[in-house]
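As structure tokens, the structure follows; a few thoughts come after it.
Here the complex is missing one protein chain, while the rest keep their positions.
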Amino acid sequence: MSARAPSAERAAYYEHIGRNHMAPLWESLHSLVPPQPRPRVVPAIWKYNDVRPLVMEAGCVISAEEAVRRVLVLQNPGTPGSSSITGSLYAGLQLILPGEIAPSHRHTQSALRFIVEGCGAWTAVNGERTTMHPGDFIITPSWTWHDHGNPVDGEPVVWLDGLDIPLVQYFDAGFAENYPESQQPVQRPEGDSFARYGYNMLPVHHKVSDPTSPIFSYPYARSREALDTLYRNGELDPWDGIKLRYVNPATGGWPMPTMATFMQYLPAGFQGKTYRSTDATVFSVVEGHGTVRIGDEVFQFEPRDHFVVPSWAPVQIAALDDAVLFSYSDRPVLAALNLLRESRT
Amino acid sequence: MSARAPSAERAAYYEHIGRNHMAPLWESLHSLVPPQPRPRVVPAIWKYNDVRPLVMEAGCVISAEEAVRRVLVLQNPGTPGSSSITGSLYAGLQLILPGEIAPSHRHTQSALRFIVEGCGAWTAVNGERTTMHPGDFIITPSWTWHDHGNPVDGEPVVWLDGLDIPLVQYFDAGFAENYPESQQPVQRPEGDSFARYGYNMLPVHHKVSDPTSPIFSYPYARSREALDTLYRNGELDPWDGIKLRYVNPATGGWPMPTMATFMQYLPAGFQGKTYRSTDATVFSVVEGHGTVRIGDEVFQFEPRDHFVVPSWAPVQIAALDDAVLFSYSDRPVLAALNLLRESRT
Amino acid sequence: MSARAPSAERAAYYEHIGRNHMAPLWESLHSLVPPQPRPRVVPAIWKYNDVRPLVMEAGCVISAEEAVRRVLVLQNPGTPGSSSITGSLYAGLQLILPGEIAPSHRHTQSALRFIVEGCGAWTAVNGERTTMHPGDFIITPSWTWHDHGNPVDGEPVVWLDGLDIPLVQYFDAGFAENYPESQQPVQRPEGDSFARYGYNMLPVHHKVSDPTSPIFSYPYARSREALDTLYRNGELDPWDGIKLRYVNPATGGWPMPTMATFMQYLPAGFQGKTYRSTDATVFSVVEGHGTVRIGDEVFQFEPRDHFVVPSWAPVQIAALDDAVLFSYSDRPVLAALNLLRESRT
Partner (left out) sequence: MSARAPSAERAAYYEHIGRNHMAPLWESLHSLVPPQPRPRVVPAIWKYNDVRPLVMEAGCVISAEEAVRRVLVLQNPGTPGSSSITGSLYAGLQLILPGEIAPSHRHTQSALRFIVEGCGAWTAVNGERTTMHPGDFIITPSWTWHDHGNPVDGEPVVWLDGLDIPLVQYFDAGFAENYPESQQPVQRPEGDSFARYGYNMLPVHHKVSDPTSPIFSYPYARSREALDTLYRNGELDPWDGIKLRYVNPATGGWPMPTMATFMQYLPAGFQGKTYRSTDATVFSVVEGHGTVRIGDEVFQFEPRDHFVVPSWAPVQIAALDDAVLFSYSDRPVLAALNLLRESRT
């Protein structure tokens, strides 16, 4: 359709139907059904060197208790005011100081935590705590009680929060509740879920009633070991280096139904080829330095930097020294809706 | 968190982090993670008596060929300018006049057609045509070539278009192409797909490679017969009357991965009890008169009216005479994402 | 391994270990793990002209009540005394005379009924009756109460019973109970299940809790219509003619978890090419005359004949006039166990 203004006659008609809450499809068809994706989300990077002082300053600006969650939201420059890093996903950096508690609540939104800096804080999910170490991937699934804390003699801990807040908002499907106490009671020793479900074995009468993973911590030490072994064995994909996805061990599916999570290893000197995918993706750099080209933008990255790739943007990653990248996206949603498309060149 | 303006000190900090594309979660947490859904979508009804003249007038305003699709979009009054009837779904009334062709194209968006008025037009999907009759439910699944036409000696035909346009736009996952000709070639006789897949039998070597239904027309005569039989047999649910969902006969799942479709029968005098659900739903009245209470709104409905129920709004339907309602929603998406919640009181 | 008798030393050793319930694998490895299947089951045909008088004579030999089920078992000539027609499946011809009841019971074994001759008898499953007509395919799934009857003014009715009796016996998993009365009470009108599940629609809150089909009668009129339509549309597979499998409409899977059922149409003059499959299959001729070559055997068939194809035997079917064949096999079992292998030449 032409982009010209409609004739006076049509304009009058449009106004008329508009009063009846109707609009002419033919004036908007091309933008509603585009030949390929035109995201408002743009490529962006948050350099940890810039971000860290601001995160630490938040520790002075507000207490964890007052904030409930003391988080700086990474907001996509293409969608200001959206509290989103991609169309469907949220990213934030959460700070918890020694002696603080982020009080217990639950909500429909699924959350992932990827530890960026500091050791010794804990997350509790459904009565079990897990201690956080940099590089650990932890989930607090939809509608599970969860709280976080840091011992009095601990160190400041910063993690990346990845949630499907925009998605749940989009579908008008969000519910939330606070726990009556700031901390839920501990009911099982640390590591219990992992022993029960993490060893390529399952309890004999376990029934899958839910798509979420029954293990909620995937320690970095293990993920790193898997990547190292595969690298020593000579595996290397020209686009991805060595890239594994985290799985729900009870199904082989994603740990949570709305977010995929990945960890990949790029050996020093790796020059990745270009790919694109409809799942916009958030990266957290764990180790190493390198370069990422996203569409027309090029970013240098180093440990603890975060960057975002919009849907269908061409991506090319190169590593100067051995690099490890964590990433997450809404791939399970796109796959379930038959909307995932990938291209490699 | 308080809704008061932040202190000057905090305001300065927010401004500072804002320049780094960051925002304080604690100022928006409550609205981002609400205790229950707060949709912008509102209840609304489009009375066919009001709408029909405007639809017919569109036939004078623009040709099907120029329009590509001559459709009046039903736009939710709560989200003006959105081209959406619910957060994720689109609804429109399409008019095709005798002798017209709506040219062949394909797109990532899934579409359903529910025939409102007129007989004899056809929809072609992947080389097979189906003739349209009021009450027929027809699908044009994602990425299938499809075109519509009306014989020269036909009558004006109006149908409801239901698409996941907002959803696909939201996920930045839309692709589209035009077919080189206005009509795709016919490759199989009408009814071939139904004979192959519709009789509770499947071709012996059929493999399911796709979540979409291999039959693309569900004639009203059959759906009505099923409802009638169940009513005669004494079935009646206090909330739903008799309500069936359309299925993909190769899987038992939904006909398309993004939209659920339903048909229900309410006998004269039926007074439905109240339910709510997180899947916002669009209704098309096929037969009968009645009343629907949606939250605080009450609408009288008659044949060919359309109304919309927002997520989590309490709904109560009553029928004055025997009524048949078609409806569609994004339930498959919510179910896949574990976000479907229902309540009956 | 050699087939020679073992040395005296080895024989002594074998005898010694035999007393400890052990045996030397190396003496039997080749027969236990053969290069390809060596079934004891052989091709066979039961000509209805021969069989019918014997079935009718059973009506004089024993009453339905005394017999519980008045059935002549078709016993594979290669496995006499086995009550089996293939390794895992049972076939029998059941006769029910006017005024008779085959009393209600239930068992772990799944059963299919394929009507061979006569009209008007009924099968009741879980409180619903269905009237039998030649060519109808009816199921009485595992652990469902079922009984059969024939009105006083009816005609003798003969049907093929297909059960997984040998399979359930093999797995030592059989349970059975008699109903306290000879007939279970009728709880729903005839056709209720079909209206609920058979129209490519399902009740909106239906949950799949079981692999068995919720419809239990697949009338011949409909199956024949599907085949006819496809034949008119030009479909014809060089091996199968037009071959459809019956499905569970709630899943797209098999009607019952242990038996696949098929109906195929071969136009007059059809000369099928050769195929083989690991699922030994029982055929019931519905219409037409033809020839089937099974391994080295050739049989002429006509309506109401039954024949059996062993696992992996080459099969070639030809039709003199338009033929319709019903068949059943243990394909779902082989598929679930990853043991299904097919070859077409």
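To keep things simple, chains are lettered A, B and C as they appear, and every chain counts its residues starting from 1.
Convention: a residue touches a chain if its C-beta (ideal position, glycine included) is under 8 Å from a C-beta of that chain, and two chains touch if they have at least 3 such contacts.
This one's a predicted model, so the numbers in the text were calculated from it and none came from an experiment.
One chain is not depicted; across the entire complex it touches A, C.
If you put the hidden chain back, the residue from C:138, C:165 or C:201 that touches it is C:165.
Screening C:104, C:123, C:142 or C:327 for touch with the missing chain picks out C:142. Within the set C:22, C:208, C:268 or C:298, the residue that contacts the chain not displayed is C:22.
Taking the whole complex into account, chain A touches the unshown chain at residues 188-189, 191-192, 195-196, 198-204, 208, 215, 218, 222-223, 225-226, 229-230, 232-233, 235, 240, 243-252, 262-264. The missing chain lies against chain C, touching residues 1, 9-10, 13, 16-17, 20-26, 28-29, 32-39, 41, 44, 46, 50-51, 54, 57-58, 61-62, 66-77, 80, 83, 87-88, 90, 92-93, 107-109, 142, 165, 167-177, 210-212, 257-258, 278, 280, 310-312, 330, 333-334, 336-341.
Just so it is clear, only the chains that are shown with their structure count from here on.
Taken as a contact graph, the chains are arranged in an open line, each linked only to its neighbours along the path.
Contact counts per chain pair peak at A-B.
Of all chains, C has its CA centroid at the greatest distance from the CA centroid of chain A. For the pair chain A and chain B, the distance between C-alpha centroids works out to 31 Å.
Centre-to-centre separation between chain A and chain C, using Cα means, comes to 52 Å. Contact of a single residue of chain C with at least two other chains is seen at no position.
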